[in-house]
Every structure is written in structure tokens, then in C-alpha cells.
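Okay, here's the structure, questions in a sec.
One chain of protein is taken out of this complex; the other chains stay put.
By written order: A and B. Residues from 1 in each chain.
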Amino acid sequence: MTALAAAQPVIPDFGRGSSCVRDNGTFCWDWVRAHWGDTLRPALVQHVALTAVAVAIGFAIAFALALLAHRRGRLTTPVVLVTGLLYTIPSLALFQLLVPFTGLSRTTAEIALVSYTLLILFRNTLAGLAGVPEEVRDAARGMGLTPRQLLWRVELPLALPAIVAGMRIATVTVISLATVAVFVVNEGLGAPIFDGLQQTFKTELIAAGALCVALALAADALLVLVQRALTPWTRVARSR
Amino acid sequence: MNSSNTAQTEGPHAYPRAASLELRHVRKVYPGAARPAIEDLSLTVPAGEVCVLVGPSGCGKTTAMRLVNRMIELTSGEILLDGASVMERRPAELRREIGYVIQQIGLFPHQTIADNVATVPRLLGWDKQRVAARVRELLELVQLPPELAGRYPAQLSGGQRQRVGVARALAADPPLLLMDEPFGAIDPIARARLQDELLQLQARVRKTIVFVTHDIDEAIKLGDRIAILREGGVLAQYAPPDELLASPADAFVAQFVGRDRALKRLALSRVGELALLPADGTLHGATIEPDTSLRDALSLLISDGDRPLAVSNEDGGVAGLVTLDMIRAALHAEPAR
Partner (left out) sequence: MNDFADALRFIADNTALLWQLTLDHLALSGAAVGIALALAIPLGVTLGHLHRGSFAAINASNVGRALPSLALISIGVAVLGIGFVNVMVALVVLAFPIVLTNAYVAVDGVDPDAVEAARGMGMTGREVLWKVELPLALPLIFAGVRTAVVYVIATATLAAVAGAHSLGDVIVDQATYRLPGVLGAAICVAVLALLAELLFAALQRAVTPRALRLEERGAPLLGGPGTTNERTT
């Protein structure tokens, strides 16, 4: 045992590490299995929570703004400018810029993450509403739907594909950006990634990174399914 | 000369369910426009009749139609539906009592055909069974197979969609129907069929219909009364088709109905309506059915030479003869009504 001590990886070996770990292999499944419960899964759960809250709040705000801009076109440009500005600021910078105000907390992370969702959700919702064919709107009004009924029964359902497309992009973006949140709060998959960066043993890094990618792909696929379920008419083939 | 079909007072879908429509000195000016879209338009459509608004592009025919259901608001004047001003109701409520069919149809792509048709009844709060029954009834009325009810608009052909549009407009049994060039985007063969079907439908349900088109032939075919409009919504003439063709009010109308208006008039009547010459052994040319139009008969007579045509009767024999002179005389007769 002591002969091998000189070649030990950073993780101290109390005699329980596997040979892969001890030999500092690139990727060790047993490490993953061993640390799933205490490192990877909590990080994953936190990451999902961070994402879900950010997307939910972002959607609520963007949706309200889009409805307003749909009614009053003049709002569009200022909203796009502001949300665009927020979107352009590199995440690391934005997280740090918020720290004086909200400290090193989950709130800071969420505020920044929400900011990144606003532009895409606003633009897509608005574009989805604008994309409703004019004759459908004309026919609906002509039949006697009130403006509110027109919005909720006709325009929004038809805008769903664009809205969900925006949600997909926003969700994947947030999943990605939430890794950077580790610089303000020790939560999410960014934590094991960052820890992993400091070590020579790379499994933690690769595992967390791969989990992040998998999470993003899974969320995207899930939203695609949700969209298919909500918009059955987009799937029917033309019979002409 | 024209065998007219007035609004009937009896029948299963008679015009207690049809409203009269009156436009009184209607005027519409768009803000910033040099000239009014509609200067001063007055006309009355009796209940149960089809009034066709026809004219060149920009004459205001669509504007006039959209003023009725307040899709566009009046600048001045009045529009009375069954005697009551359309301004008395809130627009959304008013529109639920008026059927509205537009050229691009505007079916809701995200709803099934059944849901599309059921839109206004549901808005009015009908219960589920009544709605379902009405949807079935309407699909049958517009001659669509019932299995289409569960499909989406994208799965139907253009002609089928147009029928759904008509069914949707009729769903709540409105007393007035507005149709804005509904068959404009359809190919000529399907269009002719849809026009025939509309006439059959109208014979059954007898609604008051305001129909907008730029096609004078369509107007003549479908209209009980035709309103020819000039630019600015100026009414050039408002008359039944036969009168319009026989006596156009001015050069504009004459040019609009076409120089072949005499032939168009002939298309409105059938040989069976004439007092035929007895078939006394005179040599005759082809034999035609009594429901052949005078125009087609004329065409046959001209190409055939000078021999009269024989008109068949129910038993397969000859009911009488028709000559060129008879047709000419029919033209010069006073227009019926």
C-alpha cells in the first residue's frame, strides 16, 4: 500500500478506492457510482431546480410583456433593447455585477438566469402571436369573438409552436448557464465541474459535464414531446 | 322573362329566420384619405333575398359589407337590421347573429372541422347535444361526409374548406349572411358547383344574403337583386338581373355588364317557358330538353342553319318547336318584374 502512496491521486485513498481511481484513470465508473449520492445527484437536483425556477419566472415575465407588446406595438422595441442588453452581458460578468445587490446567494443566480431567458421568450411569443394568419383573425372577429376570446382561443393556441420553441432554447440556455452560477453560489452542476477543474483526477469533471449535457438534451426532448401533445394539428399530413 | 323566386313566406327555414337589411345614407371616410371610400349609399335588401354587391376594384363593395357587421365603423348614416340599428348592439354580440364568410375562409387551423363549425353556437351557450346535432345537420347541408368532422383544416381540399366556411357561418342559424368573394380563390369548375350548391342551399334555408363579387356573371347567376357600385361606393344601379341586363341605367353599367348582355339575358330563361310552335310536321333540327337555356338554344339554332329546334316533353315526344324569331321576340319582351 505505502509503495503506491507516491502515485496517489488527489482523492485520499483510505483503502476503499478502486484501482481505476488509484491509477488516475481518465474516467472511472466506480467513482461515479460511489459518489452519485453525495455529489452528483444533489448537484443535478439543484441544477434542475435552478433551471426550473428561472425558466418559470422568465416565462411569466416575458409572456406578460409579449401580450402587452402584441396589443401596443410600440413597446416592442424598448423591450427588445433592454432584454437584448441583459442577454449580451457575459454570464460571469452579470453574476458578479449583481453580487453587491443580492449577495452571494441563489437569488443572484436566479436573477441573472431569468435575465437570459427574457429576450428569446419575449421574441418568440410575440412572433408566434404575430404569425397567426390574418384571415383567421378576421374570421374570428367576424364571427363574434371578443378580443379576449380571440387571444385565448385562437391566437395563443396557434402561437404555441413558436412559444414552445422559445422555451426549448431558453431552457437549454439556462441549463448551460447555470453551471457558471457556481461562482456565486455553491449549487448546481457547476460545483462538481469547478471542483473537477482543480484536480488532476478528471472523472468528476467529465461526469458532471456529461450530466449537464444529458440534462439539456433530455429537457429539449421533453419539451418537443410536450409541444407535439399540445398541438395535434401540426402533425397531420396534408391529404392533397 | 325571368322566372323569379321571391322570398317565400312559408317553408321550413322561411324568412322569419331572415332579416331585412337597410343601408341609409351610409358614408365611410378613412382618416387622411382624399376621397370617401363610400360617399352616400342607400339600399334595402328584403328578407330572404340575395343581394349581390358588384363593381370594379376599389368601388367599396367589401367596405360596404364590412360596415354591416361593424368590422369597419360608419362615419355617418345608419344600417338597420330588421329595423334595428346595428349600433345598438355591441359588435361581438351583433356578429354572432350574422354569418360571415370571407375569401380565404379563415378556418381555425388548430381545431377540428366540428369545432370550427361549432364556434358560434358554443359562444352562444348552446348545450353539447344541441351543438353536436347542429354540426351533423350542417355538414349534411353543405354536402360534406360526416367523417370529416374529426379532421383538421389542413387535411381538406380548398373546395371542402370553403363548404366548412359556409357551414360555420350558418351554424347559429343567423338571419343574415355576409359573403365576401367566397369562391374567388377556387378553380372555375369547383366554383360553378359551389355556386349551384349555394342556390340549392338558399332554396332550402332562405337567408338574407349580401354577396360581394367582382364577377358580373356570378352576380347574375346568384343574385335576386344586384347592386352595381362605382368608385366611392356610388350606386350605379340596383335591380334584379333581368332588368339590369335589359335596361342598364347608364354607360358605366352597360359596359360593366358587358356588350353581350343580350346573350346573358337569354341565359336566364328556358325554352320550356316559351309558347312553343306546334310540331306540325315541319322539318326540324336537333331535339332539346325544355330546361335548355335560350342562350344555348340560340347557339344551336345559329350553328344548325334555319331549321327550328324541337323541344321534348316528358313522354319522349315533341312538345313543340322553337325558332330564331321566337327567341328574338323573347328578348324584346318586357323583363318579368
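Note that a residue touches a chain if its C-beta (ideal position, glycine included) is under 8 Å from a C-beta of that chain, and two chains touch if they have at least 3 such contacts.
Because the structure is predicted, anything quoted here is derived from the model rather than measured.
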* What shown chains does the left-out chain touch? -> A
* Of A:C28, A:L44 or A:V180, which residue touches the hidden chain? -> A:V180
* Which residue of A:A62, A:V114 or A:C212 touches the chain not shown here -> A:C212
* **Hidden partner interface residues of chain A, rising order** => 26, 76, 80, 84-85, 87-94, 96-97, 99-100, 116, 119-120, 123-124, 126-128, 130-131, 161-162, 165-166, 168-169, 172-173, 175-177, 179-180, 183, 189-190, 193-194, 196-197, 202, 205-206, 208-210, 212-213, 216-217, 220
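One rule holds for everything that comes next: only the chains that are shown with their structure count from here on.
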* Let me have the rounded angstrom distance from the C-alpha centre of chain A over to the C-alpha centre of chain B, please. => 57
* What does chain A use to touch chain B in their complex? -> 133, 135-146, 149, 154, 157-158, 231-233, 236-240
* **Residues on chain B engaged by chain A in the complex (per definition of touch)** => 69, 71, 91-97, 100, 102-111, 119-120, 123, 151-152, 154-157, 165, 168-169, 178
